[in-house]
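After the structure tokens below, expect a handful of questions from me.
Just one protein chain is left out here, and the rest sit where they should.
Chain lettering (A, B and C) follows the sequence in which the chains are written, and residue indices restart at 1 in each chain.
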Amino acid sequence: MQSATAHAHETLGHDSHGDHAHHHDVSFIRKYVFSTDHKVIAKQFMLASLFFLFVGGLFALLIRWQLAFPGEAIPLIGNILPDTWVSDGAVTANFYTQLLTLHGTVMIFYVIIPLAVGMFGNFCIPLMIGTDDMALPRLNMYSFWLVPPAGLIMLTGFFFDSGAAAAGWTGYPPLGPSSGAGQTTWLISLFLIGFSSIMGATNYMATILNKRAKGLEMFQMPLTIWALFITAILIVLGTPVLAAAISMQLADQYLHTSFFMPDNLLIGAPDNSLLTGSFVQKGNELLEHKQLLGGGGQPILWQHLFWFYSHPAVYIMILPGMGIVSDVLATFARKPLYGYKAMIFAIMAIGFLGFIVWGHHMFQSGMNPLLGTTFMLSTIVIAVPSAIKIFNWLGTIWRGNIRFTSANMNALAFIATFIIGGLSGVFMASAPVDIYIHDTYFIVAHIHYVLFGGALFAIFSGIYYWFPKMYGKMLNESLGRKHFYWSFIFFNLTFYPMHLLGVGGHMRRIYNPYIYEFLQQYQPLNQFITVAAIILGFSQFILIFNILWSLKYGKKAPRNPWQANSLEWAAPAHPGHGNFDTDIQVYRGPYEFSHPDRETDFYPQWEKPKDEPQGDEKAVPETKEHSQSA
Amino acid sequence: MSGHHPDSKTMFDSYIKIATALFALTVLTWVAALDWVPKSWGEAGNTLHIAIGLLIAIVKAFMVFYVFMHLQFDNKFIRAFVFAPIFLFFVLTFALNVLGP
Amino acid sequence: MSSGLSLAHEPVTKVAHGKLAMWIFLASEIMFFTGFFGAFIVLRNSNLELFSHSAAELTKGYALLNTFILIGSSLTMALSVLNLEKGNIGKFKLFLGLTILCGFGFIIVKTIEYTTKFSHHIFPWTNVFFSFYFLMTGFHAIHVIAGMIPMTFMFIKAFTKKGYNHPVKVETLGLYWHFVDLVWIFLFPVLYLIFPAH
Partner (left out) sequence: MSFDFSKAMEWAYKDMLTFFPENVSTFGGELDSLFAMVYYASVAIFFITYSILIAFIIMYRHQEGRKAYYYHGNNLAEFTWTLLPTFLFAGIGLVSDDAWTKSKYSQRVPNPDVTIDVMGFQSGFGWQFRYPGPDGVFGNKVRNQISSANPFGIDSNDVHGKDDLVIISPGGARPVEAHLPINKNVLVNLSSNDVLHSFFLPNFRVKQDAVPGQWIKVWFNGTKAGRYEIACAELCGSGHYNMRGLLIMDSHQDYDVWLDQQYKLQKPVLSAPVSDSSAVAAVASDTTTTKN
């Protein structure tokens, strides 16, 4: 990375930069590979996840190709792929299923969570609460270094005869445990990444609780930190349940237990013992031998345990984004965040309610319909705190002085797309409405509106916003805008029409929809989506190019390029180990923009108040007088 | 760090007391699990067995939490780390069993 | 940190970082076992007969013995922390050693219990009850072993010239150890006891 040279240029560190000496006797490995510096770990998360974004994106494009032009050879790469994946250059049904499974899994567990939580959590928390590093730096390092092996373990599935995991990202049994070694790697991989998440989250919570700078109250922390804090709680309490479920599914696969297997199943116990090395799934041939041992289990039990984690997980993915967007919007609207406390309570409410709504994924699963009613009501309630957030964001830009930087445009796009994604969630939240649209492209549209349109745009926003502090260089704004416009337009063109497909009854996870007469008419629409998706995918190269270009030729970043208030901007432009070169004392909340008594339109948290009669923001009453001054 | 213990003599005493109580309660669980409920009680008898077994376990658990694990004099917010998961345990079991299939 | 700045001040909550992190991790552990217990209760209710017959085949004696061992080890663990805080190194070593011994004792009893089960042709795949039995006690045993590893390190270090004088670390490990005990406090009745024999 560039940071070595960039750091040498770092002359902004004035007085005694205490840990300078301490820096030089650290080996290269300890500094850039097995580093315990939270900023390096954040960069590692960023690098790994962007890599996985392209892997997952490539899978998506293969999926899209098949849906638009079923059975036709994939351009460019179709004929060089191995026979186990393609026939005549076209994706096979089996490979398609593997692709969609790993697309979902990679995107969720290896892109969004590591970016939103791993990268921003690591980078922002110590800096924004004004401390030198995480509470437990070593643990932090481990939490990153579980990610690459976990990801690779899962991808190795593609090289088994029986292929990678192919039971969807939800891995529902009995399909999951009755399939081959790919599923095993998938389970192990999720277990590891889950463990990594828990380690990271434990650390975030301890850091936020214990290492806040002098004077920084909980209710003076920026929303990013609040969001990450609640996210960490969700991770700590949710992930282990998934870990338990995964252990049970692994046992079902290898020990032939039957936690999720009811009596009298007619599926083959796959001969996929890793020990014998024969990765063959006997599959459907051996019909008569298809009795699985045991019995007495319940397939739906897995769904409960899985969604008990995975519903909170969708908020794990969106909450950090909501935090980032709040900070970015306030900074660029030059206005205090509207309803700071309401925003925090809304996050808490989402976090809490997130744990009692998981059943909305299971309306058609055969669980007790009474439970359906309960979950329908709780799900609908969860839309309320989301609405609060939307309105407060609108309140934040109201009468602001909005600057349209790339970061801010992505943040505004987040609001725009999250409204659509959230509203489609309300359709599904109504259980009877969900009957028809469940497992159709309506859901796929929802997923992408909240995950790509929501979480990923917020992440883009965060990358544009904090890049200067991360690498000491500014990103190129005009490239940033191009990236934004292309992504935003083609994102909508790709995913909006999926709602229409869904209402048309187009099932998801379908290799060839045109088997069905009623879906044949939708091929042109699918082709349209595919073209848009390809452009959307390639637009992402602008981001990569921008990052690489700016690292080399970008303008050097000043300390506080956005004239923001939160503590990270008090650190040197490209902070070294230890982060800060001055003592940090916090005097006020993070959103004191456009204070009427000040010349500048910002008032950093760390700036000592001129000795006014009462020196903090509480002294400025929220009275009507100020409305005149604006 | 955790310098706000009572003095170590008191601590020592309470550890011994709690350990003794734990041993005693373990024996009690054992005894309670014997077949002493009249057969005629049927289902209610089973429930009673389970209730007693779990009740004792819960009492023991809180003794460990509060004394061995110092919840009683540590910073109070730490209790959240015990009660939040317990709450979620009830949510999960309630959904799975009370309303479940 | 070696920084000249005073960023690294006292923990805000007055609870040491490691100890706080351990509590958070324990919350997570509770949820891990929640997954198992929740699943256990569901499948128990749909396989009542099976569960009560199968539970009858477990050897309650071993479990009782192990309960005593673990409670004892909890006590010795607590005492070793207490003694280290007092600077009573000798007793600290003694009680830590006893705790490790108890851990070993627990594992040995567990091994015997498993082997007798295997010799009676009872395996994890025999039926759902035994699946739970092996998985839950297995994970618990892994926790015991995981706790013994750092404990052994501390014990060995305590005999080196430098000695081992980190009461907070021992206390933190102690939290974990008590938790492992606590899980067993539930496993014992739930698996072995509350299925009245018919």
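Simple rule for what comes next: contacts are C-beta pairs under 8 Å (C-beta built on N, C-alpha and C of every residue); 3 or more make two chains touch, one makes a residue touch a chain.
Predicted model only: the values in this text are computed from it and were never measured.
S.K.: Which of the chains on display does the removed chain touch in the whole complex?
M.R.: Touched by the chain not displayed, across the whole complex: A.
S.K.: Specify the residue from the set A:Thr84, A:Thr156 or A:Ser430 that touches the hidden chain.
M.R.: Touches the omitted chain: A:Ser430.
S.K.: So one chain is hidden, and I want to know which residue out of A:Met376, A:Ile542 or A:Ala557 touches that hidden chain in the complete assembly.
M.R.: Touches the omitted chain: A:Met376.
S.K.: Quick one: say which of A:Pro148, A:Gly504 or A:Pro558 touches the chain that got left out.
M.R.: If we include the chain that is not displayed, A:Gly504 is the one touching it.
S.K.: Which residue numbers on chain A touch the omitted chain?
M.R.: Where chain A meets the chain not shown: residues 69, 72, 92-94, 96-97, 166-168, 172-175, 178-179, 262-267, 284, 287-288, 290, 298-300, 333-340, 342, 364-366, 369-370, 372-373, 376-377, 380-381, 383-384, 387-388, 390-392, 394-395, 397-404, 412, 415-416, 419-420, 423-424, 426-427, 429-433, 435-440, 493, 496-497, 499-501, 503-505, 507, 509-513, 515-518, 522, 524-525, 527-528, 591, 593-596, 601, 620, 622, 626-627, 629-630.
Here is the rule we go by: only the chains that are shown with their structure count from here on.
S.K.: For chain B and chain C, let me know how many angstrom lie between their CA-based centres, rounded off.
M.R.: Distance between chain centres: 15 Å.
S.K.: Out of chain A, which residues touch more than one other chain, so two or more?
M.R.: Each of 237, 241, 298, 301, 304, 308 in chain A touches at least two other chains.
S.K.: Among the residues of chain B, which ones contact at least 2 other chains?
M.R.: Counting only residues that touch two or more other chains, chain B contributes 84-85, 88, 92, 96, 100-101.
S.K.: Could you pull out which chain C residues touch chain A in their complex?
M.R.: 1-9, 11-13, 15, 17-18, 20-21, 24-25, 27-29, 31-36, 38-39, 42-43, 46-47, 50, 123-128, 131-132, 134-135, 139
S.K.: Can you list the chain B residues touching chain C in their complex?
M.R.: Chain B reaches chain C through residues 1-2, 5, 8, 11-12, 15-16, 19, 22-23, 26, 29-30, 32-33, 35, 37, 45-46, 49-50, 53-54, 56-57, 60-61, 64-65, 68-69, 74-75, 77-78, 81-82, 84-86, 88-89, 92-93, 96-97, 100-101.
S.K.: Any idea which chain A residues touch chain B in the complex?
M.R.: Residue list for chain A touching chain B: 233, 237, 241, 298, 300-301, 304, 308, 355-356, 359, 366-368, 370-371, 374.
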